[in-house]
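The structure appears below as structure tokens.
Showing just some of the chains, left in place.
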Amino acid sequence: MYSDKVMDHFTKPRNSGIIEDASGEGTVGNPTCGDLMTIYIDVDNDEVIQDIKFKTFGCGAAIATSSMITEIAKGMNVDEALEITRNDVADALDGLPPIKMHCSNLAADALTEAIKDYKSKIH
Amino acid sequence: MIYMDNSATSPIKEEVFNAMIPYLKEEFGNPSTFYTLGRNAKKAVEEARENIAKLINADTKEIIFTSGGTESDNMAIKGVALKFEDKGKHIITTEIEHPAVLRTCEFLESRGFELSYLPVNENGIISTEDLKNAIREDTILISVMHANNEIGTIQPIEEVGKIAKENNILFHCDAVQSVGKIPVDVKEANIDLLSISSHKIYGPKGVGVLFIKKGLKLELLIHGGGQENGLRSGTENVPGIVGFGKAAELAYEHLDENIAKLKQLRDSLIEKILERIPESYLNGDRENRLPNNANFRFSSIEGEGLILRLDAEGINGATGSACSSKSLKASYVLSALGLEDEEIHGSLRLSLGTENNMKDVDVVVDAIAKVVGELREMSPLWDN
């Protein structure tokens, strides 16, 4: 059902946890199956994401996509990170079962919300 | 591996396997042929029929072999509906039946039948008052399952049978989860039609039984060569039937002993989980449930992840989580208990088998405590 990559990120999630006093924080709920994901980012003065963490209440794919997006986004400029799509996340995991594609949406959306939150705070 | 998903399917017992082997090898005859090889096959089928009849206190003539529980449910409900549609087009069932019953009922609705779905209380049990109130002039069938596949809750089928009889309505009972696990007596419960499946009682997959009370005539589901006394055509799955018969024989012989053993394991499992894991709850009725079923929910986590991580620990169970279903809908059975989708997300069904022992229970409790802890660590809903 899941690729080895998905299983790897699911069983050994990277960057799970919270960042106290994060620069930005985004929470999205999943209307399809009622799951929840929060992404925390710490952004430095050059607008680079220095640290990123997640908390997820959802399936194996939701946890794996959360983990994967933190790996992808870490070290990226926030504007660059805004460009990460659900497909980028899914591709990086060697694909997701079609029924689970919405879970990668959740991750991309949570990151976007976190960056928006950061931007709204500094502007 | 510790297998605790016996309600999904159960391993074939060694005696069952050994009984099947000759019929997968040299005794491959077609029971409809009348030379020696065919007669041997026929004899084996009839022996299996006797063992199954005995298990539910029926007559051998009342036992019809099918391809499984699903076909039995379809055959019973459609068979009554099409046979008696001139008498009435109203059928009563419950909200927590297996999809084999529910989808069949919906099919009938699409063809002009009217269905009443009885609700259940927070423990998953129907009210016989509701049932009495649902009965109409044109009710032709009541279909109420014996034990639920998710929460193991046992319905008051003797009372249902009594009400059905008093009102001269046929009673179908899906006993796929109960036969072989708790006593089932079709006479005592006034059952007209009863579905059984082999692979839930340590027999092979792909074979089931529909009990049809003597004298009751149905429209057929599968027409053809006239096997099974003309009621279910198709070359008999002889090895499957033989295995089913052996499984029934074993279930009958060891019923009391298995019940005692499984209850002890189940109760210990429930006690330890509820004690050890904070915000953990039991779904379904504490007493009135199958000896082998324990269904929990853990707050703030999701079941698919739970199942996969338990799998990595070598433990098999099931969940009612939306995320693990094809439709991304939460378990309708747990919903019927009044639980919210969020609560259902963190559900875990463990269905014990006769192979399990107390050590398994302890290993499983440890693993669940660990995995639930890890998942909660990651969950935004958990803040202890």
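Chains here go by letter, A and B, matching the order in which they are written, and residues are numbered from 1 within each.
Following the convention adopted for this analysis, a contact is a pair of C-beta atoms (placed from the backbone, for glycine too) under 8 Å apart; a residue touches a chain by one contact, two chains touch by 3 or more.
For clarity, every value in this text was computed on a predicted model and none was experimentally measured.
Overall, this complex is built from protein chains in the amounts A x1, B x2.
Following the convention adopted for this analysis, only the chains that are shown with their structure count from here on.
We define each chain's centre as the mean of its Cα atoms; on that basis subunit A and subunit B are separated by 41 Å.
For subunit A in complex with subunit B, the touching residues are 2, 7, 10-11, 13, 16-17, 27, 32-38, 54-63, 99.
Put simply, subunit B touches subunit A in their complex at residues 300-302, 304-305, 308-309, 312, 321-324, 326, 328, 330, 341-342, 345, 377-381.
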